[in-house]
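Only one protein chain is missing from this complex, and each of the others stays in its spot.
Note that the chains are named A and B in the order they appear, and that numbering of residues resets to 1 at the start of each chain.
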Amino acid sequence: MTHAALAAAHITVRYAGVVALRDVTIELHPGAIHALVGENGAGKSTLMRVLAGARSPDAGTLAMNGEAVQFRTPRDAHRAGIRMIQQELSLVPGFSATENIVLGDEPSRWGILDRRATRARAERAIDGLGASIDLDTPVERLSLAQRQMVEIAKALAADAPSGLRVLILDEPTAILSAHETDALHARLVVLRSRGLAILYCSHRLDEIDRLADHVTVLRDGAYVGGGTIREFPPATLIPLMVGRAIERRSWRAPAEMVPGSVLLEVDRLATAPPPAPHRRARVRPSGAPVTGATDVVEASFVLRAGEIVGLVGLVGAGRSEVALALIGAMPRTAGTVTLRGAPFRPRSPRDAVRAGIGFVPEDRAASALMPRDSVRVNTTLVALRGLARAGVVNRARERAMTHQWVEALRIKTPSIETPVRRLSGGNQQKVVLARWLVAGDPPLSVLIVDEPTRGVDVGARTEIYDTLRDLATNHTGVLIITSDLVEAMALCDRLLVMREGRIVGELTGADQTAERVASLMVPS
Amino acid sequence: MSALAGAFFSLGNLLNVALSIAVIGILGVGMTAVILTGGIDLSVGSGVALSGVVAALAAHAVDSGAATGGSPSLLPVVAALGAALAVGAAGGVFTGVAVARLRAPAFLVTLALLSIERGLAFLFSSGQAVSDLPAGFNWLGQGIVFGVPVPVWLTAACFGVGWFVLARTTWGRWIYAVGGNEAAAWLAGIDTRGVTLGTYVANGLLVGLAGAVLTARLGAAVPNAGLGYELDVIAAVVVGGTALTGGRGSVLGTLAGAVCIGTLDNALNLANVDPYLQRVVVGVVILLAVLGERLRHRGRT
Partner (left out) sequence: MRTRRAGAGLPVRVPNADACPSAQRGRRCTARRRVRTEALGNPLTAVVAAVMCIAACSGSGDHAASSGGAVTKVVGVTLLTREQHFYQDLEAGVKDAAARRGYRLVLTSGDFDLAKQQAQIDNFVVQHVDAIIVCPVNSQGIGPAIDRATAAHIPVVSADTKAVGTHVVAAVASDNRAGGQLAATYMVRALGDSGAVAVIGQPETQTGLDRQQAFVDEIGRHPRMAVVAILNGGGVRDRALKAADDILQGHPELRGIFAINDESALGALAAATTRGKTGATFTIVGYDATPEAVKAIKSHSSLKADVAQQPRDIGERSIDALAAYFDHRPVDSVITVPVRVVDAETP
């Protein structure tokens, strides 16, 4: 039996006393692609950081070809022939591909750059990938996929004594289109055939099925399963990743569910992100690069007063884009939206707010909070106009209103003047929710919540669910976007499943089983 | 030294300091708002010169036109003040549209405007001072009401209104929100472009007012007035604790900053400190103020 190119045994990592990885073992073999899957916070990133030398494990060992190794810094790992491609690419935008490929290790003689050797090394690396990239163009003018190629070429050109042996990719296709994804996979297959060991971390289970040889599943920092990809088809991976027994536990009996009037009727909605970099991005609410956004190809659904509808799907299926297009934060290219019987075509989120549609974005820090401002300022942001007369804010009412909602949502904060960044994730999320609940004019008729409990502790999670249920009970239509199937099952009256920019199915009542959802999420 | 201290702390000298920071103070109110949105305005010095020159020319034009018709003496004054405000506001619209609509960097837009407005000031005035302004207009700079010079009253009013707008009104809150997190403000339904544009226009009006006040004080519009004011104003704002990244700060801080720098200048002048050395001292004080702020923040997080 051949030795693993890189083997990690019984790895344990703690952050500030909290266990992030517990006794995880993984082996990467030369000439094989090894998929790493798990939910957010399952410990994937931590494991990759350990393998790439960015974090020393608190317990456990690393070995290359059977010999024990220790990495103190990423540089140690580089020298041993291990490279990691981060989600956020680490290229210098104004530098050409050539300059980026040799960055930090420029061939030189007596401090003078050796242009010919530089050139040769860059060409060799790009040729090795079979990519067609203009070596002289500043990388900021390349597409994201091309930049990623440059990043991989940089790894290949690494001047390690033994050459590159292990390549680690963190969500490499999160920012790529389907076409670009295929191209990347073709390259990875070539690299595999040359004996490279590749660790491939992705949320997209369909990709893993096509590409990987082995798979390892992590959950809550622990190894919960793995083997060859044939033993673990995608439909079996989802229950493993989620862990808890997934079953529908309705929060109210179907009898209690009084079908309200139709609030929102979405008919064949489609979007196309502006082609970067030609057009300057507007405020980018999701924080994601515009080119990385998935086009919504076709989305049709109905939202009624008093129901909670879940929009589920794999990352990159286009769920957030549906929400952004609905509120006018992203251009709509086709389709109609009817709000309470009237056509609705918002030009900016402002129009949506005026129509009584609220939106809680997925990335709180980047798109929802003004982190250095107080709980009060963040809570009353939307409702401020209603708290003012002739433009002058009624401060007593503002404070009273804030106190009222801080109590109602049980937001734990030393005072309403505390900067919101000092609150825990759960309390921050409650502040963002409160912002929309405070708004009384016009009354909130639709609330769209993208990932309601990301980065939220368990206790606050339940309270946020309660808040959303109360909201529905009071006849607001709630649309939840979530990657957490347990959450979707526990919270929603209906589930809409998205795949590759389309709503491919709707599950109600007894149909809402993990198996049905998983089979719709992943193309068969 | 005690004689010096006496000279410094006399009521007369305090008014003197207040008078000497009047123009920088008025500009500081607008600059604070602009910087709170995450922007900057480098053109204020040139804007002061241009609005002063246009105000003086307008006063002359109305005066000579009215001389034939037997005029009320108030007309040239109104024309001059109106012209100054209009020029300032026009500069604000230019910057605001470029920054808010076209999303051009404020630094570059106002750097261009700095050059354009200075050039226009020289062009319109043929490089010469425009003097012989109506007495009513000069009252804006030289008049005294209840023992306090008019520019000091105007500056106090600007700070008062500026503080109220920023601290107590929806518009003020939105200015902070745009500077604190533009994406969040936009998603919360705030008209971020409108807020930014409005802020630059308000700043422009204050530039026009400052130009009128300075011109009235000098009794003449000089095209090379206001050279380097942008740096003095930004220094006052920054020393006053407003973050250049936006979303954090207040006009009261700016008032403290302007008073601090104005007082320092005045004290150094009273003490007859070598002019070369004065510049060094002022620079060091700005540096200390900014570094102190940094350290205070680091200590907290």
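We take it that a contact is a pair of C-beta atoms (placed from the backbone, for glycine too) under 8 Å apart; a residue touches a chain by one contact, two chains touch by 3 or more.
Because the structure is a prediction, the values reported are computed rather than measured.
Among B:Leu114, B:Leu214, B:Cys260 or B:Ala289, only B:Leu214 touches the chain left out of the display. Summary of contacts with the chain left out: across B:Leu57, B:Ala129, B:Val148 or B:Val290, the touching residue is B:Ala129. Across the interface with the omitted chain, subunit B contributes residues 7, 12-13, 16, 19-20, 23, 122, 127-129, 131, 142, 149, 214, 217-220, 222-227, 265-266, 269-270, 272, 275-276, 278.
Here is the rule we use: only the chains that are shown with their structure count from here on.
Subunit A contributes residues 280, 283-285, 287, 327, 329, 348-350, 352-354, 359, 361, 366-373, 377, 381-382, 384-385, 388, 391-393, 395, 435 to its touches with subunit B in the complex. The residues of subunit B lying in touch with subunit A in their complex are 103, 168-171, 173-174, 176-177, 180-192, 247-248.
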